[in-house]
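Heads up, one of the protein chains got dropped from this complex, but the rest are sitting where they should.
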Amino acid sequence: MCGVLFVALPFLWMILSSLKSLSDFYSFTFFPKHIDWSAYQYIFGQTEYLRWYLNSFIVGIVVTVSGLLFDSLIGYVLAKHRFPGSKVVFVLILSTFMIPTEMLVIPWYVMSVKLHWVDSYWGIMFPGMIEAFGVFLMRQFMFGVPDDLLNAARIDGMSEFRIWWNVAVPQVKPALSALGIITFLGNWNAYLWPVIIISSSKMRTLPVGIALYASADNGGGIQWNTIMAMSTIAVIPIIIVFLIFQKQIVEGITLTGVKG
Amino acid sequence: MFAAISALALVQAAFASGSKESSGSSSKTVTITYWQYTFPTKVTEINNLVQTFEQQNPNIKVVAQDFPYDQYNQKVTAAMHAGQGPDIMNLYYGWLPLYVGQGYLQPIPSSFMSTSQIESYYVPMIEASKINGQYYSLPIAVRSLALLWNKDLFQKAGLDPNTPPATWDQLISDAKKMTIRKSNGQLEQEGFGWNVTGQGYHTFEEILLREWGVTPFSADGKKVLWNSSPAGLQAFTYWIDMATQDKIGEQSFLQNYNTAFMAGKAAMIIDGSFDVAAIQKAAKFPWGVTTPPTKTVGGVQSNFGSFWTNGFAKGVTGDQLAAAEKFMKFLISPETERSWLKNVGELPAAKSFANDSAINNDPIYGPFVQGLKSAHATFFVDETAERQAMSDEIDKILLQNAPIQQTFDELVAKEQQIRDKYFAKQS
Partner (left out) sequence: MDLKAKRTVTAYSFLALPSLFFLLIRIFPTLSAFSLSVHTQKGSLTTSNYHQMFADPVFWHSLLNTLAYVVLTIPLQIVIGLLMAMAIERVERLRWFYRIVYFLPYITSIVAVSWVWRLMYDPNTGLFNEILGWVGIAPQNFLQDPKEALISVGAVMIWQMMGFSMLIYSAGLQAIPRLYYSAARIDGAGSWKIFWRITLPLLNPTTAFLAVTGGIQAMQTFTQVENLTGSSGAAAGGPLHSTVSMVVYMYNNGFQEFNMQYASAVAVVLFVIIMIITLFQLKTISRTIEY
């Protein structure tokens, strides 16, 4: 039980802190002296928080759906189709994961300017549509799909595409759920690229919005309670996504490939 | 399936052009862009100023955008690389050598404001923003340092809450009375918010050194003169001793010096006018502001000034430049500076305010303005590297008991190296 407390502590602190008034932060108390909703009033009244929320949602959902589809497709091909060069292709895809994003943002920005994607949803989303990380995960789990099932489907005359969609994908639901959570989370919290590509305040995503209040200029008045309130509300969709998807993890198995 | 994805992609592509601001529609309206970092009061103030300006200038539209401080430089870099930067950008004066070196700024057109006009309009400290004899930017407001003290803690320690220390010696002896430690050595309250990377290194370079009679840099900024006379080492040792011998403060206490002050756990700090708004909101005790201490009673006064400044991006010409110049003129005008002081809390940069009695008599801003009179802005060639060198070398003393004199000489050598590297690139 104290394990639960240990992991949940910063989370609880975040929620409690969102209800504090600013001066409470300087007394370093855990609980607010009295419940102060001013941070929440400020967020909904004075900032474009809801707009940021919407933007993050759009970006998060589109990228997650795209990722799940493409990553599982590629992972399936890499795992189940023995063709010359599959290992090389895999390592190549994996290698794209080995460069820190910081190095890529400037080429991406130059590209975006040329294609008029600056300050747009597509501009925010395009680098994340397919992730090497996701491809890798799906490949590992696709290994576990019994070949017998696939061959049976082939004998039945199914196209490769239908086999992927109707046979392989259902087998890896737990992995898809996990990947869905992680991809959504990664995009929800993505910061560096959105900051670079977004110019106008109405296109901001949540992390960018929160950062506006979090960064200090040589100590110029950080509104801690506002940041914590923003972070608290930001966490809610993630928990919902998590709860939805993790059900899949628990009850994911349909066919277990019983032999004979 | 694929059809659905393609459709989705097309829809997104439609979004792509949707949010771009259109520049200059009909009838010769010129649109200029102004970039700054996100500081809520500054953003609000700029937005108000833009409205006023646009009313006075119906043919000019100003788009003001702001970005998080930590990523500001990256944003500018990415935009300038892609050829899509703003018309006017706001930056910290210490970044000017870097920005000018990268070719982001153009010199202030002499037809707009000549060098002599600039120097007669502004307080002397802005001369630190000259690069190769030219000005590339113009500030709205400046900041200086002051000594802030917690009147309650003074009272509790038996000191007169209305008499802050006038000399450094007095400060140290006062601070000792207000430093409280637990039996295991942990700090509970510090008498003085001593630090290096906050305002500490500014305090050393521009206040202590000068008060000890040492000019920190040569006039052209090429030479580091901290150890040019034994007084330099004396000042350095005096400063370091505050932490190691007098033990009146610790850098890491409560995360940083101004947090400790706002929490009521640091009796005195040297801080800039930019923190005043935050302190007003957070401090639950009476506090006072005065000019920083001197070495001896009535001795040499010195102060550190800094400022954020506005420059025209390179490549802005013709109608765009003309419109940008109009906006710039508006920004640096005395009316704007007065409004800026009221709403943002930064001191006016124009010389004409030096004798303004209203400001001088303000209990909070008065001492800051008085500090302006003796303020020097350090000409940084690479502010980040210079600060880091200081932090690293002093850490050796604090954490590894390195000998002070040797470390001081190493530090000066490092700072000199940074300058040499910069000036070598210029030739």
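When the chains are written out, they are named A and B in that same order, and each has its own residue count from 1.
FYI, a residue touches a chain if its C-beta (ideal position, glycine included) is under 8 Å from a C-beta of that chain, and two chains touch if they have at least 3 such contacts.
Quick caveat, the model's predicted, so the values are computed rather than measured.
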Notebook entry, point to check: Which residue from B:Trp239, B:Phe253 or B:Phe408 sits in contact with the chain not drawn here?
Noted result: B:Phe253
Notebook entry, point to check: Looking at the whole complex, which of A:Pro127, A:Pro194 or A:Gly209 touches the chain that is not displayed?
Noted result: A:Pro127
Next item on the list: Out of B:Val63, B:Leu98, B:Met113 or B:Ile364, point to the residue that touches the absent chain in the complete complex.
Entry: B:Leu98
Item checked: Contact footprint on chain A, counting only the chain that is left out -> 4, 7-11, 13-14, 17, 28, 70, 73-74, 77, 81-84, 86, 89, 91-100, 102-104, 106-108, 111, 126-127, 129-130, 132-133, 136-137, 140-141, 143-144, 160-161, 172, 174-175, 177-178, 181-182, 185, 189, 210, 214, 216-219, 224, 227-228, 231, 234-235, 238-239, 242-243, 246-247, 249-250, 252-253, 256-258
Next item on the list: Would you write out the residues of chain B that touch the absent chain, in ascending order?
Entry: 73-74, 77, 98, 101-102, 184-188, 195-198, 250, 252-256, 382, 384-385, 387-388, 391-392, 395-396, 399-400
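Please note the rule applied: only the chains that are shown with their structure count from here on.
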Notebook entry, point to check: When the centre of a chain is set as the mean of its C-alpha atoms, what distance in Å lies between chain A and chain B?
Noted result: 37
Item checked: Of all residues in chain A, those that touch chain B in their complex -> 22-23, 25-28, 62, 66, 69, 105-106, 109-110, 112-113, 116-123, 125, 165, 192, 195-196, 199-203, 208, 211-223
Margin query: Per the contact definition, I'd like the list of chain B residues that touch chain A in the complex.
Written below: 1, 5, 8-9, 12-13, 15-21, 37-40, 65-71, 74-75, 77-79, 81-84, 198, 254, 256, 258-259, 262-264, 271-272, 274-275, 277-278, 281-282, 284
